[in-house]
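Heads up, one of the protein chains got dropped from this complex, but the rest are sitting where they should.
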Amino acid sequence: MISFITIIDYIGTFAFAISGIRLASAKQFDWFGAYVVGLATAIGGGTLRDILLGVTPFWMLQPAYLVVTACALGFVIVFGKYVIHLNNTFFIFDAIGLGLFAVVGIEKSLSCGFSFWVAIIMGMTTGAAGGVIRDVFINEVPLIFRKEIYALACVFGGFVYYACLYLSLPPALTQFIAATGVILARVLSVKYHISLPVLKGQ
Amino acid sequence: MISFITIIDYIGTFAFAISGIRLASAKQFDWFGAYVVGLATAIGGGTLRDILLGVTPFWMLQPAYLVVTACALGFVIVFGKYVIHLNNTFFIFDAIGLGLFAVVGIEKSLSCGFSFWVAIIMGMTTGAAGGVIRDVFINEVPLIFRKEIYALACVFGGFVYYACLYLSLPPALTQFIAATGVILARVLSVKYHISLPVLKGQ
Partner (left out) sequence: MISFITIIDYIGTFAFAISGIRLASAKQFDWFGAYVVGLATAIGGGTLRDILLGVTPFWMLQPAYLVVTACALGFVIVFGKYVIHLNNTFFIFDAIGLGLFAVVGIEKSLSCGFSFWVAIIMGMTTGAAGGVIRDVFINEVPLIFRKEIYALACVFGGFVYYACLYLSLPPALTQFIAATGVILARVLSVKYHISLPVLKGQ
């Protein structure tokens, strides 16, 4: 039986892959290029995290992430014209994926014996580094360095996670609250146009 | 005595390095920059593979690859004007290198105990990731995401390798057939202008 967490994991992977594939299509990439960019967006953050933690990248142990990305590519090929109407849906899926990925990154780092501040950085890396790799591949300045709260939502979720640990809440509840914190921080910052100040150029 | 495989390995490294150095020269890089881009093109794919597999990058165990890249730089400096007349020669050398690198990547992954689908991805990574790093360094959209069959030739060779394993062919024959599969897929796709569909932009 596939667990609830696994389903959310695949939904997040699908949404991340879609975001990479759509940007690749805007750059006239071929199917292979779009697949690689979609894959890098979906699994790039977790891969960088695992390399930094010194463990085998998660996707090399089971092929599901490659299959989900292939489904995302097929989806964009078949429904290309209509995808734009699903922007809000994908935004929500992406935010849910971000919340889950951040929590997974935090827990994997802690289980490897690192400090909590490393875990927060790894939660952020899991959620946000894939988008940076995507933007490097399509030769654009990474979006998250200039716009909106994205990686910082993962940092916020990290502090929420820490508070839950401090209060000795049960693991499943801690995961749920922290992921919800990430999702809310992301959704509310976009809805109310909350963003960081821009550093003035010289 | 240097084996036949070693000679092919150095020829492939030379051809890969030349491709990086030539693109660097078009961007007015200095000798150092051209050397680094040539080196990244030649050893970048194998380095990424080894990091993902969790082993020491191959070039850190013997300096030959740095020397071959230095020869490639010297070659472009001395024969710069004539290199363009050797385009067809370098294309063949590059294809031979691609075939060898793909087979090396597959075998190293299998010897580390990974599944065959991981080995196919690592064969592709060994052959094609260096060119992606090269294009990131010269600040261009990676060529293999937009044009021609390149990484997919490695994937094709991976399936050929698997078929040979299934038929219990001897290792040396398997290597030869799989590498030939990669080279043929690459050469024929360029000769007959076979390429993947481009993903339509929105």
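Each chain gets a letter, A and B, in the order it is written, and its residues are counted from 1.
By our rule, a residue touches a chain if its C-beta (ideal position, glycine included) is under 8 Å from a C-beta of that chain, and two chains touch if they have at least 3 such contacts.
The structure displayed is predicted, hence computed values, not measured ones.
Checked against the full complex, the candidates B:37, B:95 or B:132 give a single residue touching the omitted chain, namely B:37. Across the entire complex, the residue among A:15, A:103, A:151 or A:164 in touch with the chain not shown is A:151. Screening B:10, B:29 or B:101 for touch with the missing chain picks out B:29.
Across the entire complex, the residue among B:76, B:106 or B:183 in touch with the chain not shown is B:76.
In the full complex, chain B touches the hidden chain at residues 21-22, 24-34, 36-37, 47, 51, 54, 56-57, 60, 63, 66, 76-77, 80-81, 83-84, 136-139. One chain of the complex is left out; on chain A, the residues touching it are 51-52, 54, 114-115, 117-118, 121, 132, 136, 139-142, 144-147, 151-152, 195-202.
The working rule: only the chains that are shown with their structure count from here on.
One rotation lays the C-alpha atoms of chain A on chain B, and its angle is 120 degrees to the nearest 5. Centre-to-centre, using mean CA coordinates, chain A is 30 Å away from chain B.
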